[in-house]
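All protein chains but one are shown at their positions in the complex.
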């Protein structure tokens, strides 16, 4: 009998038993999925974004369906980092899966403080910093939309934690590579991308924006071609380990992200469509590798063939 | 009997008999659609992007389907501006519809020269300049991705034409408003947005990018929430007339763009799904206005209600 | 806040409980949730765009309680992407040819419900459920007291499953049913056959009182016999009006709320409603903390 394909992946200082991670904001604090998912099988779990104080989030409506996607403006509702460390993290620890705390703040100091408190959590595998958050000190400009904001947040967090540091990039920029480079220079061990694309939905009969917040973030299959493009670009330009995401619904999608260079992937919106998506994709990955006769999932990472017709990235 | 709703719209110097325009690159040179569309009914026709010399375009594959969308890398294949003026434009003139020449170049001088030649075409209603083109003089950086490139192209074209000047913006930027502002300052009468979003498609079994060109542009319903967001932002920040597009498939989509402020809209990918889409949407618009008891389509433009829940655009 | 002390919540095995003769209705551990591919047994067109869909989804049906819902989806589709929440309208007892069946009563309003309406016997649909907090039934109750079910339009879907529970608890169920017109008073006769007193109102006056269901409620609250509890399901404007009337009247009431839903299982935080909490407010997830809420909790 053939041995099962090896799934372990190493992302800088972070080792995962397999490349399947559930994405922040789409998997609650993990335990919501106990009826559907054997949490111990996952490569990692990114919890809902954590802030210094608990946040109620935006008024409803907060979500709406769009063509092959959805738009959300949850408003980063969460229990706060202290409550996470006290009650949510211990509930996840027994499953032996890498728990990743997704953190954000409205000022550089807040980022650092949330990161510091999260890092005190026993058994936390890594921090993921969500830099798609508006800087309240600078007129609401999103930190991750400019190199300076990115540098300041990442350096500040780097100083307060020795955990593996994942920086999660926003796709809403002209040149994601320049932001990625700054993040790495400022101390990121790993990059994850993409966060949601900005979008709105309009209700014609009421003549209003659908979401109470007006603007929201688009996720799901609709964004996959764009997300794949950005992941491919970052992987081509930088040596840093990358976690890819954006519209991954099945094992083929997951392999697409790995072929362009992602060492691990995150499953987001798919968790809403079928709560067992993460483990189904894991099962699918095992089958696919087995079928292809591939013994180690790392053989797929960046294995895109680039000979043949030109693959010009300028147009 | 009630009179039919008035559909005429005025965009700065450009008057259209109705707000429905077919988008560049999706409607050939117009005559391809004679079996399906009474061209004289359309508000306008944007022809395929024109360059100084004829262009063969990219090697195939050039298109691929994506979730609720498609990706294309045609490579701006076209007959060249002179042939357009000589043979394509005269064929369209009899229909009494506003013919808009979409033009581009690889240098600022080329833009100006194409625009100058196009402007000699008798009966042309407007120029639309596609600034999503790589600047071959500056390492392939896309003109429309930075304010300076935008300013130089728009000013150069403005000098050589007295036709109404539409500048077509790329959505692949951090801050579309700043680019829009530069375009207006440099002489744009009208802005049109959005062009396609950058994306790729990966063929897992062949381990290759699907398109021969590698990267392509994503269009269709998948991009609608993002396109709407960008049109809304530009309309809120600037007074310039805007033509909105991106994923418009039916009259509801068209009204969504008008409600956020677009005075006219373009139908792109929908022409491929149903070649009569443009006139069907026009018929739908007449019916919808009639049903709502609206006598003039301009009442819908920017008619989004913004009281009530906050509509914060920072997140 | 409403006192919960006299409400017994059936959190487990409601279907089985219904089959029992005794009054052994005690709370227990939360029921398990199932995700399964259900076979369509029947999809009956009730007119006026309403359909009664009967599914073979035994584990979901067997675990369901009145007031709960299920997420329905078409496996493998990317558009429409999200599953659709639908009340568990009823569960049918097993007979010789079928195990327990699940019924969904729905109205075509958009693309998802269009797809549901097109389902034919033998086809399959993915069902995730049962989900959410069930209705609770007061116990004990004064002999002869009434339970009002206030339905606005398709909101009636949630009530068939509740009827036998109320009857077993010794309550007399009365359905106050408002709709746009007579044709939309779907399943009215079914309720009558179960011994439910049905009072109707239509906006166009084509049947029953002309006007809104709130008029019927006002009358019912004003007259004897005693109303022990009110359940309501319908459009938000109606629920708001009903809720205010009931808070004013002091009668305990449970509203079943709706919202766009992402996940249905508490993970996306998309489906919230503002509720009274301590001195301030909180956003409660309709899919987990609801869809049923005490009227007094909801802050519109």
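So that you can tell them apart, the chains are marked A, B and C in the order they are listed, and the count of residues begins at 1 in each.
Quick note on the criterion: a residue touches a chain if its C-beta (ideal position, glycine included) is under 8 Å from a C-beta of that chain, and two chains touch if they have at least 3 such contacts.
Keep in mind the model is a prediction, meaning the values are calculated, not measured.
Within the full complex, the chain left out of the display is in contact with A, B, C. Contact with the chain not shown here comes from a single listed residue; of B:187, B:275 or B:302, that residue is B:275. Among C:77, C:98 or C:210, only C:77 touches the chain that is left out of the view. Within the full complex, the residue among B:14, B:39, B:74 or B:198 touching the omitted chain is B:74. Chain A meets the missing chain through residues 67-68, 221. Residues of chain B that touch the chain left out of the display are 25-28, 32-33, 35-36, 48, 56-57, 59-65, 67-70, 72, 74, 77, 220-221, 249, 269, 271-276.
Even with one chain removed from view, chain C keeps its contact list with that chain: residues 77-79.
Here is the rule we go by: only the chains that are shown with their structure count from here on.
Taking each chain's centre as the mean of its C-alpha atoms, the one that lies farthest from the centre of chain B is C. Between chain A and chain C the centroid-to-centroid distance comes to 37 Å (mean Cα coordinates, whole Å). Spacing of chain A relative to chain B, judged by their CA centroids, is 33 angstrom. Counting partner chains per residue, chain C has residues 78-79 touching two or more of them.
In chain B, the residues touching two or more other chains are 67-68, 221.
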